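Shown below is the structure under consideration.
Incomplete set of chains, arranged as in the complex.
Chain nomenclature is as follows: A, B and C, assigned in order of appearance, with residue numbering initiated at 1 for each chain independently.
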Amino acid sequence: MARVVVDVMLKPEILDPQGQAVQRALPRLGFEGIADVRQGKRFELEVEGPVDAAALARINQMAETFLANTVIEDFTVKVEESK
Amino acid sequence: MTARIGVVTFPGTLDDRDSLRAVRIAGAEPVSLWHRDKDLKQVDAVVLAGGFSYGDYLRAGAISRFSPVMETVIEQAKAGMPVLGICNGFQVLTESHLLPGAMLRNNHLHFICRDQKLRVESAETAWTADYTAGQEISVPLKNIDGRYVADEHTLDELEAEGRVAFRYLDGNPNGSLRDIAGISNAAGNVVGLMPHPEHAVDPLVGTGRTDGLGFFTSILKKLVNA
Amino acid sequence: MSLDTVKHATETPDAEQPWAELGLKQDEYARIREILERRPTGAELAMYSVMWSEHCSYKSSKVHLKQFSEKVPPNDAMLVGIGENAGVVDIGQGYAVTFKVESHNHPSYIEPYQGAATGVGGIVRDILAMGARPVAVVDPLRFGAADHPDTRRVLPGVVSGIGGYGNCLGLPNIGGEVVFDECYQGNPLVNAGCIGVMKHEDIHLAKASGPGNKVILYGARTGGDGIGGVSVLASETFTDASAAGAAGAKPTKRPAVQVGDPFQEKLLIECTLEIFREDLVDGIQDLGGAGLSCATSELASAGSGGMRVELDSVPLRDSSLSPEEILMSESQERMCAIVEPGKVDRFMEICEKWDVIATVIGEVTEGTQLEIFWHGEQIVDVPPRSVAHEGPTYHRPFARPSWQDALQADDANKLARPTNSAELRGQVLKLVGSPNQASKSWITDQYDRFVQGNTVLAQPEDAGMVRVDEDTNLGVAIATDGNGRFAKLDPYTGAQLALAESYRNVAASGAKPLAISDCLNFGSPEDPDVMWQFAEACRGLADGCQQLGTPVTGGNVSLYNQTGDTAIHPTPVVAVLGVIDDVTRRTPVAFAEEGQLLYLLGDTHEELGGSAWSQVVHNHLGGMPPKVDLDREKLLGEILISGSRDGMVDAAHDLSDGGLIQAVTESCLRGGKGARLVVPDGLDPFLFLFSESAGRAIVSVPRSEELRFNDMCGARGLPVTRIGVVDGDEVEVQGQFSIPLSELRTAHEETIPGLFADTTTA
């Protein structure tokens, strides 16, 4: 079984208060030198069968129509080794 | 003669009973609709009630949008049937692209429950005819994903076409762009808003106001006079 | 490793067993061998170890809890008492109400969000299991010092966990408490309560009877989370527990904290209520602490005794789980029902409608043993009572702590008091803005209080109130209170003060107090000082309930709330449930009408021991807590209830922490109206404002009702003093000082957001 990872992040122009809150908290916790933080979602999909071009096309479509809302989010699809 | 107004229950919907009660108090006939049924039981209008359908997992409204009942609701809404989306219902409407834009986590990242003052910006929609433009009302607000966003072009278009239906007053509670609390589609039959008019129909409970009843009387009059 | 079957256990009597790692004592292990007349199998050992843990067996506390049943006050409202998932009381018109408070303290320290969330989930399932629709939740909370860095981690997580779970279930949160004290630094208290409503005929009990009836497990799949949660988290000192949680050290390598799924629980609620409506179950039990071990043994034990379970049928999330782990798993959002064979199909249909997984895992048998099978082999063969109801009982030693006298001798009434009115004014502002007295709306605004459309009163009112019947306006009210500072000074009195305050809050809202539930939060029972506090608190509560006529219907004990040798303040939290025939008669706290007269009901004494003033101004804890007079509380309650019913009182607020000035401030800010106060003759202005004498309330009375109200108090013998009038936009104490409402509001409302608004839980 192969693992495909879909990362979904807010578009750069959309305010990301979660990322900002993390960033603001860092100095207080003693972590300096982080100029920006963005927080998004990571989906790990365990795919049955081969991850060929057809499968990837389907996963791209799934990300586009469902896993991400492209009004506000961008996504990337990557194939990973499964454990 | 009265009108039949449907209220959809998705798994995780919470305010369906309140919406049915509001419909009844306004004098219309409440009809429960179930997410797995494509059949809308001949209702004249539909309310998508608040709550956490599918736990709001993935994104609020993202999973419900694909339910069988929504297939019919989307089709009928495009044909002109009045649809009101309250809170989670509004999120379902944006996810379904019946209304433009999207809802994001509140800018302060917390759930917020409070009595919220609004200005009714448009009395031209199917659900706001009983108000006057500029009227100020207070209804409960309660959500964590209530921040309305859309691109500048869309926002300008909404303003130009008079489709910003409600704006927050006395402080923007969640970072919604241009203080937008609710919008309508171009035809005015589909309206979505984050605050909960169905919780403001009985002076005994909630915040003790009845400012939300106008939504339900508006639609009833429109349907009965049609 | 080969399966440890009953047969194998009989053949290998001397095999080593990890009873100590599972938290059992030598004599407890010996007792198990005696019951079974052989060594237990691994699965049996697992069951006994979790069921005989402090959390499930109440082994240290039950000798003291007995009093709640023995000293039962005369009261015919009680339909189901202590011993079931939750008690049930009659509220009239054919309705019954069930309610209970439980703790989720230790998990909430380790993982604040999920610990608190699953705490709400657990108590809601208890209420559901009684046959009731859950209608509201409450959350009494205690944290370490407000400005301690770790409180910034724990509080926001706990609050979002309670909100995240409760809001998603659609249960209005209508009350609770938030208290800060450094004694809770490593041991925050996260108590959660729930109220449910049903018709009398819908009451369900947790028992399995009727041989041939099916045992159905439904809800979430069983996973490897929370294994041994009760034994590890609730029965050991905290240092061990956090190590076990963090490193997954014992008893298995699996973490003892669970992630809740409120969406699944919402489906479980709707599905279960539909199953009740069609009368499809004979007995039902939720799965909470000790998971299937608890549910199967309790159902069997309370029924005819015999049950056979095929463990292979349990739907799993993780196929590698061993049978012991399946029995111990505390995966959330599961229920177990006993269903007649002819009703199984319909039961399954309803589960399918709600997308809830349901599986027949066994059946009720003729015998008297609980028998569990795995891959066709028998791994458990026990008398269920011995697991569920006949656990060990400890008579732990207790003794009045050696430091108690010195603490009580350190009299707070001797602390330096303000010497002029400017100082008095300054202390008022300091008090109303101190973390414990400040507005908690930043927290409670994160909870949905409107959902279900029946909320008549919610925080910051004295009591939460929900309408039960839309046609008759019948309603119920609930308040929870506890003051660990008072209990530390004198646990007997402290427990009674918690009861009195909660009772007073319910009465102030206009409802008649009916019954109580409690959550007893204490340190280690192995410390005789703590055990004395516990014994005294139980005695005080039981005596108090007897005198007030409000039975204890159920509750929860949380022990081992301590870090090293240092225990938390003894913290009995008491929830009082009340009934009101017509919710339109409710009394809010807000002073809303200018010109109305303000009255103080009750007597004010020189009582500053344990007071908010002594804490805020002097950081002091010593002396004696205020005296309790429960007959007076009862009389005060009757006056408040009559005043509300007969329209003589427009607003009422009980006096407790912070004294009169705190209550006046809250009522003024809530109504947006000021007040002019006159210090009664013969009373020191400082004591008038800050004393915390019990049995008192302030009321706002329309001028037209003044005579009638005074006559009523006079006739019944309740001291009543006119102290001022609702007026203007400041709080003025004549001859002393005045403070504009805006200044009070800033002091009162900015503290909590100032401390926590910028926190983040990544």
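Everything that follows uses one rule, which is that contacts are C-beta pairs under 8 Å (C-beta built on N, C-alpha and C of every residue); 3 or more make two chains touch, one makes a residue touch a chain.
Given the structure is predicted, the values throughout are model-derived calculations rather than measurements.
Asker: Could you list how many of each labelled chain the entire complex holds?
Answerer: Stoichiometry (whole structure file, shown labels): A x2, B x1, C x1.
In the analysis below, only the chains that are shown with their structure count from here on.
Asker: So what's the Cα centroid distance for subunit A and subunit C, whole Å?
Answerer: 40
Asker: I'd like to verify one number: the distance from the centre of subunit B to the centre of subunit C, where each centre is the average of its C-alpha atoms, in whole angstrom.
Answerer: Going by mean C-alpha positions, subunit B sits 36 Å from subunit C.
Asker: Roughly how many whole angstrom separate the Cα centroids of subunit A and subunit B?
Answerer: 30
Asker: Can you pull out the residues of subunit A that are in contact with at least two other chains?
Answerer: 18, 21
Asker: Residues of subunit C touching 2+ other chains?
Answerer: 760
Asker: Which residues of subunit A touch subunit B in the complex?
Answerer: 10, 14-15, 17-18, 21, 66-67, 69, 71-72
Asker: Tell me, which parts of subunit B touch subunit A in their complex?
Answerer: Touching subunit A: residues 58-59, 62, 66, 94-95, 101-102, 104-109, 149-150, 175 of subunit B.
Asker: Using the touch definition from the top, list the residues of subunit B that touch subunit C in their complex.
Answerer: 11-12, 14-15, 17-18, 21, 51-52, 54-57, 108-114, 140, 142, 144, 196, 198-199, 202, 204-207
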